[in-house]
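I'd like to ask you about the structure that follows.
Shown here: the complex without one of its protein chains, the others still in place.
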Amino acid sequence: MIPKKKPNVMSKINHNETVYDCDCEVSADEFTHIGPMKNGGEHIARRSVGYFQGAVEYLMRDKLALILILILLFIVLGSVFIPMLSSYSFREQHLEHVNAGMFYTAPDGHHHLFGTDSLGRDLFVRIWEGGRISLSIAFAAVLINCLIGILYGGISGYFGGRLDNILMRVIDIINGIPYLLIIILLMTIMKRGIATIIIAYAAVGWCGMARLVRGQILQLKEQEFVICAQTMGASASRILLKHMIPNILSLIIVNLTLAIPGAIFTEAYLSFIGLGVPIPMASWGTLANDGIVNFQRYAFQLLLPAFFISITMLSFNLLGDKLRDAFDPKLRR
Amino acid sequence: MKRKQAGKLVLSVIMGLTLLTGCGSSTRADGEVTVNLASEPPQMTSFLTTDIASGTILRHVVVGLTTLDENDKAVAGIAETWEVNDNTYTWKLRQDAKWNNGDPVTAHDFEFAFDELFRTSNGSGYASTWAAYIEGAEEVMAATSIKLCPIIAGDEELADAKWDEENGYYVDGEGSPVADKGKNKLDEYGDPQYKACSQSDAEAAAQEKAIAEAYANKGWKALDDYTFEVTYTGPYPYIPDLMAFYSFLPINEKLYEEYGGLEGYGQDADKIAYNGPFTVASWTHEDSIILEKNENYYDKDHIKLNKIEFKMIEDSAAALNGFENGDLDMVGLSGEQYRQYVEEGKTTYAYEDGGNWYFQFNTTKKPFNNKKVRKAMSLGIDVQAYIDTVVLNDSKIGQSFTTPAIRNGEFYEKVGELYDRTNNDFTAIKTMLEEGLKEEGMTLADFKPSLLGDVGDSPLKMYAFFQEQWSKNLGVEVEIDQVEFKTRLERMDTQQFDIAFAGWSLDYNDPMTYLDLWLTDGGINQGKYSNPEYDEIIAAAYQEGDPKKREELLIKAEKIIAEDMPVGVLYYSTRNYVTTERLKGVGRSAFRDIDLRFAETIADGN
Partner (left out) sequence: MLKYVMKRLGYAFLTILVLIIITFFMIHAAPGDPFSNGKAMSEATKLALQEQYGLNKSVPEQLLIYIGNIFQGNLGISTKYARPVTKIIADSFPASFDLGIRALFIAVVGGIFIGTYAAVRRGKKADSAAMAVAVIGVSIPSFIVAALLQYFVALKINQLLGPGKQLFPISGWTSEMHKILPAIALSLGPLATISRLMRTSMLDVLHADYIKTAKAKGLSERMIIWKHALRNALMPVITVLGPITATVLTGAFVVEQVFSIPGMGKYFVIGITENDYLLTAGTTVFYGVFLVLSTLIVDLLYGVIDPRVKISKAKE
């Protein structure tokens, strides 16, 4: 391409020329006054919908989103009810058929849909039982990230200066202390259990979210709409919650979905070092942990929990994408 | 267009990689082997060593008075012959053994090593165990202890407490004891902190004198360059075995000082004195140690390997992958891996590592003061099922406290089966448990004990098994308490447990290495088991010179343990390993974890 000189379009228009070409005249009496339009005139064609309502409706119209919601619902309900309904308990050991494969039926009529683990425990029940733990942890992680992480990061970023500096250095210190040490000290004062796991996660789990939110707020707060809101006298909390957070909601959602597997495997790590779910309970993380020991011979023991973690993750992620579209009016299509 | 480009890139990367396949896996020449040591040896100063990995390296580079042969029998090492006179051994040393700096190995090197072993300020983990065996060692340990004074603020009586050397306790200003005799700790006052006592010049001089005196009266001496005399405290039949242990290896004082003494010795390849079959050629921490044949070794003609590389691959799956890839000549197998190899029909090897795994009961705590409860809890487990599903190899069910690894099972056979582990009549055991609980005023319903154990993946499985067995067989719901190893030790030391899952491995080739654990003041008797009869029997066995009578005493002690059950023995652990076909003559036993001194390589295919 040879660069050409752009023709100057503007210069071609002669501003002195008159625009009216018609030589006929229109008189006022040719018009009659019919009054305001009876049917409402400029009525609003679309229903007026609020922010959240719009998002929900958008989501409901999307088939994929609906399917994802159904999958998640199925996993949640399955985790709640299947262990109750199953003929096996999650701790029962069938020592006569350990490491049974999937769809195994024992000579005595025992049936194990997902096979058994190395202690002969029914994996089908353990997977669903594990879902209870892992999903609880996942929801707790989301909640902690939202409550502490977003607020902490928001405040730090918005107010900036010395406060920001101090709040961020506190995060540095929390991140700097070896996590294992925190857990070992927690163990001296607490027993194994879900509450302990959540506290152990909460101790540091929110820091990443706080950092992310703070970084985005730092960028946002210099933008015109924020300055505008400030000039109009909006309170800090209003600016933060009403103006800034919705603007970074998409990132928050993505980060939340990323935090979920982190929490699930934090729990597995805690179990490994003695602070996770009490023996003989299971979680997806610990099931995957057990599975890796023998993956060459009994691949399904690793694949099953990995599948459930992945499918849940995939649903959360896709749903997260849909949610961000739903919550961001600019992106709705 | 773009997509194609990406495809091209991927293709060229793959081609690039395949070109690299020319460089094959490391091939090893004849006489060179690579084996997995699994972990970094943390302490290579022989008199401070307490771990197996360091012991394995030391076995290959330093020879003691005696050394263990292929059958774990103690044979002549640096000492060619020895004379026994009562409890005194006169070790006659060979004159052709040399250190790496060319110095001959002399009796003074042994004297120096013994001196340092028992110098309390060096902090040897084995010193107090061995001090009981050698005349004058306990006195040396006492004299070389750092005098520590308790710091207890506000307590004037203790502020000027002094250590009473003769009696072994703290005395206050008036000279009356501030704690019970025999106790170093001021237990009544909680857990006091100590600081080094400030010493006046006179006191310091007195201590120096005391140390000199203790060393002057010690029971080990170099009579001349090649004669070393040691007086032991009893007619122990296993002295030659003991002298092969790494605590008693010689150290050349000149090299020790040259290599940095306590702070520097044994930290790197060029900071270890060696007189044995191999030298340490290189040591990359946490990666590998390479040993090379020592051309100055007195018996070098019998050493067939030229080079041994010890890898420190901790992850057992990674180690086995390395073995299958041809990088390693020998690796250990986990239970799962062993099962897989057996299924695939591959050759594996096994040895008993002398590990004895048991439940230790806290006898100070109700209802574990009751032996029926202890018995029921340990017999309420189907141990064979445990071995088959959890241990996954041919480990043996425990039948007495001394494992068959001692004296090739000779003692174990004589003791016989003391526990009924084959019938697994759980109704009877449950009845016994209920009786025991009743005696303590408890019922099954309010018996909710906890099991203290270690952390990790396999413990998760182990404890789940025990928990389910107790629940199914005895109707007892046991809570599992998994803590870090050091935390477990602390909890056990302070009696904060009901039942602990613990293990013990041997030090020397005699039943006593297991049996003196349960003396009332035994160092790891954290369940505080105490039976005066037992204490008497062991004390008598210590001083019994007649092997037959001694054996009878020890068998009696075994029976008391089986009857009182302060610990419920579960199983003796067996380890499995594989080697490549080119590596022959590997020695592995409870006493020699890895021993390649007698190993050789044969050409492939022969």
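As written, the chains take the letters A and B, and residue 1 is the first residue of each chain.
One rule holds for everything that comes next: a residue touches a chain if its C-beta (ideal position, glycine included) is under 8 Å from a C-beta of that chain, and two chains touch if they have at least 3 such contacts.
These numbers come from a predicted model, not from an experiment.
Listed residues B:487, B:509 or B:573: the one in touch with the omitted chain is B:487.
Residue B:124 is the one among B:66, B:100 or B:124 that touches the chain not shown.
From the options B:227, B:306 or B:321, the residue with contact to the chain not on display is B:321. From the set B:75, B:204, B:428 or B:524, the residue in touch with the chain omitted from the display is B:524, counting the whole complex. Residue-level contact of chain B with the missing chain is found at 17-18, 20-25, 27, 40, 42-43, 45, 48, 50-51, 120-129, 141-142, 145-146, 148, 151, 184-185, 193-196, 262-263, 266-267, 284-287, 311-315, 317-318, 321-322, 324-327, 483-487, 489-491, 493, 522-524. Summarising the interface, chain A meets the missing chain with residues 158-165, 168-169, 172-173, 175-178, 180-182, 184-185, 188, 207-208, 211-212, 214-216, 218-219, 221-223, 236, 250-251, 253-255, 257-258, 261-262, 265, 268, 288, 292, 295-296, 302, 306, 309-310, 313-314, 317-318, 321, 324, 328, 330-331.
Keep in mind that, in the parts below, only the chains that are shown with their structure count from here on.
Note: centroid distance chain A to chain B, computed from Cα atoms, is 51 Å. For chain B in complex with chain A, the touching residues are 336, 340, 385, 388-390, 455-457, 460-461, 463-465, 467-468, 479-484, 487.
Residues of chain A that touch chain B in their complex: 91-93, 95, 98, 118-120, 184, 187-188, 271-274, 278-280, 286, 289-290, 293-294, 296-297.
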